[in-house]
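Missing here: one protein chain of the complex. Every other protein chain is in place.
And now, chain A:
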């Protein structure tokens, strides 16, 4: 096989894996938008907050320790214990449910019936609030996240694909990051669970009913408040998964909130209301930007990935505004 084709295949495989990570972030946006029509600007910050909380629990960090020390003149930072990753994830999930309840109870309950732009602005405020709150609660230092996920290139894949080069000394076998493989498996499980939940459970069906027409759902006894808390909780769980995957790569730090930027073109491509759309959109963006960088990047000086993702999304907006899988917008006058 020609070397360039092998390298192109490697880029394509890594693009697919990167796409899965983008899709993980986009999923949270889709869930909330689908159920409540809110474009949740705070989804990236939710991933950050979830990851911060997870590390905080694992390390036995005292929440608000800087504040406590400043007010009381104490010098406490840690409880002196460590909690294992699994239990910490459960505790963090509990925290995300509390957050979902608070968001619904103190923000969006008061904004029912408001224009979408008002709801969007509220999520911007929420993002800034949560960023500051997370800083106050857990501190702004960069934290190592270790929940036992494997990292680094897979030796097995490298060794077992090296023969494809037929003795070509420039080909070392395909590089696939083990973390990306794990992320792909987790994302697949997550999507299957979400689909099963929405199709086969009472709460899932209620969620879909609210998504279709919340007034009709209300008229048949569905509690909007409960459904919205549930949706924000599920989005919080998705944010936690995204925070773990991205945080394992870079450490848990405030830049994590910027991963939302990676989700926007995915949403434009896949549609704001489709879970499969988020996955397919993520894969297209991931593969597209990596292959574009591989083929065209060297000719134009590189760093084309963000540009490519947003230009592709723009093209979709022009020719198919609802995205690949989004519901077609029909407004009668």
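Quick note on the criterion: contacts are C-beta pairs under 8 Å (C-beta built on N, C-alpha and C of every residue); 3 or more make two chains touch, one makes a residue touch a chain; residues count from 1.
As a working rule, contacts and distances are computed from a predicted model.
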Listed names "histidine kinase", "Heme exporter protein C", "Ectoine/hydroxyectoine ABC transporter permease subunit EhuC" or "Leucine-binding protein domain-containing protein", matching UniProt entry of the absent chain: "Leucine-binding protein domain-containing protein"
Residues of chain A in contact with the chain not shown: 7, 10-11, 14-15, 17-18, 66, 69, 73, 77, 131-132, 135, 139-146, 151-153, 170, 172, 175, 177, 246, 249-251, 253-259, 262, 289-290, 293-294, 297, 301-303, 305-307
